[in-house]
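Omission of a single protein chain aside, the complex is shown with its protein chains in their original locations.
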Amino acid sequence: MRAGHDGLPVAFFVQEDAPMLSRQWIHGWLLLLPALAFIFLFTHIPAITTIWNSFQSTPRGRRPAQFVGLDNYERLIGDPVFWKVLVNNLWFALGTIPVSIALSIAMALFVNRAFAGRSLVRMAYFTPTVLPLIAVANIWLFFYTPGFGLIDQVLGAFGHGQTNLLGSPDTALGAIIVVSIWKEAGFFMIFYLAALQAIPPQLAEAARIEGAGGWTIFRRITFPLMMPTTLFVSINAVINAFRLVDHIFILTGGGPDNASSLLLYYIYETSFRYWDTAYGATLTVVMLALLGLFAIGQFFLFDRKVHYK
Amino acid sequence: MLANILKGAAAAAALAITAAAPARATDLQFYFPVAVGGGAAEVIQSLTDEYMAANPEVKIDAVYAGTYQDTITKVITAARGGNAPQLSVALAVDMFTLIDEGLILPFDDFITSEEDRAWLDSFYPAFMENSQTGGKTYGIPFQRSTPVLYWNKEAFAEAGLDPEAPPATWDEMVEMGKTLTKRDANGNVTQWGVRIPTSGFPYWLFQGLSTQNDVILANADGNKTNFDDPAVVEALEYLVSLSTEHAVMEPGIVEWGATPKAFFEGQAAMMWTTTGNLTNVRANAPFDFGVAMLPANKRRGAPTGGGNFYLFDGSSDEELAAAVDFIKWITGPEQSAKWTMATGYVAPRPATWETDTMKAYAADFPAVLVARDQLEHAVAELSTYENQRITQIFNDALAAAITGTKPADEALAEAQAQADAILAAYR
């Protein structure tokens, strides 16, 4: 991600003489030092040691770790569960990102106009952000429960039979996706709301005078002007697609037969349930590689269009 | 050097934001998990206090460590850091993992007198199966359970069945299940015949079926599984047939957590679940219910479950001897009776059932005796080296068959192959 350093006014500093310059340097570095120390210690250094540890074996009891070359990666390639959670995670990303972005735009458009009860509606959209996912997962568990759960009670009123959304491999991941969308859309809405309110109303006014309809105005004016927000939100949505696993603990435990397990959940199981930290590190490397790919793709896709100033 | 600086920085930050736990000078540290509702943690604390009052020279710091999973994590982490507790309650099935990590000691070294030997022999053999290996005893049964069948007497009567006669065999369970399964005008099920939850840890209840089909899932050394045994396949096919061929059980994975509620709501006329639910069902079932042993096929059978006391390496012999003395005391009949009544766990020694307290309790609530009587048919819970991983492989195979993604024999054959690949290192 390249932020617009080019926009920085630097003339102020250039006229200083040499000793001043190096004092500038030292001040600058000192200001960064504490934050960078922690960021490096818990992000960059572990990202690198993960790679190193993926070439080691897991220490167990009195057998220390040893260098095993690509053994962990061979195991990875032959591990059907890994491929399953990887594919699940891609479906999860495809299912959550576009829908939650579309819904958050809709929400922002909804509450950007004055109507009775607007602040209540806005609050309703926002509540999931405040509720812990691990706790609301229990509520969703009730909604999904076959027979007496809310969804079945509602469907039953229309003469529909029982469903078992969490207990069948075809629908378990979908049920997880719905909860994730519910959790994140309201948060993204805030950013779109901020973006909408920054768009000069004259633009839409002018378009309307020229006879443009609501949809055209949205497609030609509003949406393009919100592009930087969409970039920001989509980065967040991608990260969430890898990060949001709390509800899996309660809803499915990754089942049935790993049908709703995601990469981070599998990393957790491997590292902290089976204590196989070396294989956990190998799985983390895959996660880092995916995020790296995304960063590169995003750089080429968006960079020319979006500038942070 | 860098590490030191970082450590300093971290420590400084820690100083600012840690609520330091008060350091208490203790002779013994005792970790315990809580896996049932109610005031289990308070009961442990009050029992510990009672012991300390009678033995002023011993101080015991009883640490509530969370779930079983948290407890084992905390124990392993602490032991690797050289601060192992002297004793802890952890899952009985984690025995091989703890041996593999080199963390626990056999109790045999501290069993000196004739009286001690008698104490060790006084537990139900079914519970000791998960506690002994290689001729040594590594675990002392404490919070142990076993699954039983609960049935709704009113639903039985309504369906024209004898409300006092639960199914005794697999076939009877299917036949009664068919009578009990009710459908509305649209053909939608409003009441299922039976409910055997299969989410989370399906292997446990499935082990009831496999044992009834007279097959053991893993050997006593914990390094060989029998997942692909034809009798196991047959048991799994029976489980699958309940929701497919016979349509007496909800199809797909059946949620464990929602099972008692489904029973209370009349969604299922029979359920299989742990004895740990007795108190809950007694308090919340809006109808008359019964508790029975699981039905038989080739034989009766059920797994055991729950937690044992373990003794950890890394402390002085005096400390460990004191720990053993405490364990002996807390598994004593009166203490054990208190624990059983508060939690619903099955008292692990016949002596407990002989106390007046327990007799009065059982007279008032005879259902508690079913679990005890079933113990003579019970076997060890599935436990191997790398236990969590092996059971997960098995769980995945069960889920695949239950949801119809793979036939039972194929799913189990694959699971056996994966388990073999992992366990080969331990043979």
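As written, the chain order gives the labels A and B, with residue 1 at the start of each chain.
The rule is simple: a contact is a pair of C-beta atoms (placed from the backbone, for glycine too) under 8 Å apart; a residue touches a chain by one contact, two chains touch by 3 or more.
The definition used in the following text is that contacts and distances are computed from a predicted model.
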Protein name as given in UniProt for the chain not displayed, "TIGR02186 family protein", "Aromatic ring hydroxylase", "Response regulatory domain-containing protein" or "Carbohydrate ABC transporter permease": "Carbohydrate ABC transporter permease"
Which residue of B:86, B:191, B:223 or B:274 touches the chain not shown here: B:274
Touch with the omitted chain, as defined above, among B:27, B:50, B:70 or B:158: B:70
Residue in contact with the excluded chain [from A:55, A:82 or A:140]: A:140
Residues of chain B in contact with the chain not shown: 3, 6-7, 10-11, 13-14, 16-19, 21, 34-39, 63-67, 70-71, 73-74, 77, 80-81, 145, 256-261, 265, 273-274, 276-277, 279-280, 284, 286, 344
Chain A residues that touch the omitted chain in the full complex: 1-3, 5, 8-10, 12-13, 24-32, 34-47, 49-50, 53, 103, 106-107, 109-111, 113, 115, 117, 119-136, 138-143, 148-150, 153, 182, 186, 190-191, 193-195, 197-198, 214, 226, 228-229, 232, 235, 238-239, 242-243, 245-246, 249-250, 264, 267-268, 271-272, 277, 280-281, 284, 287-288, 291, 294-295, 308-309
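By our rule, only the chains that are shown with their structure count from here on.
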Residues of chain A defined as touching chain B within the complex: 34, 37, 41, 60-62, 81, 141-142, 145-149, 156, 159-162, 164, 166-169, 252-253, 255-259, 269, 272-276
Chain B - residues contacting chain A, complex: 6, 9, 69, 73, 76, 100-102, 186-189, 192, 198-200, 250-255, 257-258, 261-262, 265, 267, 386, 388-389, 392, 395-397, 399-400, 402-403, 405
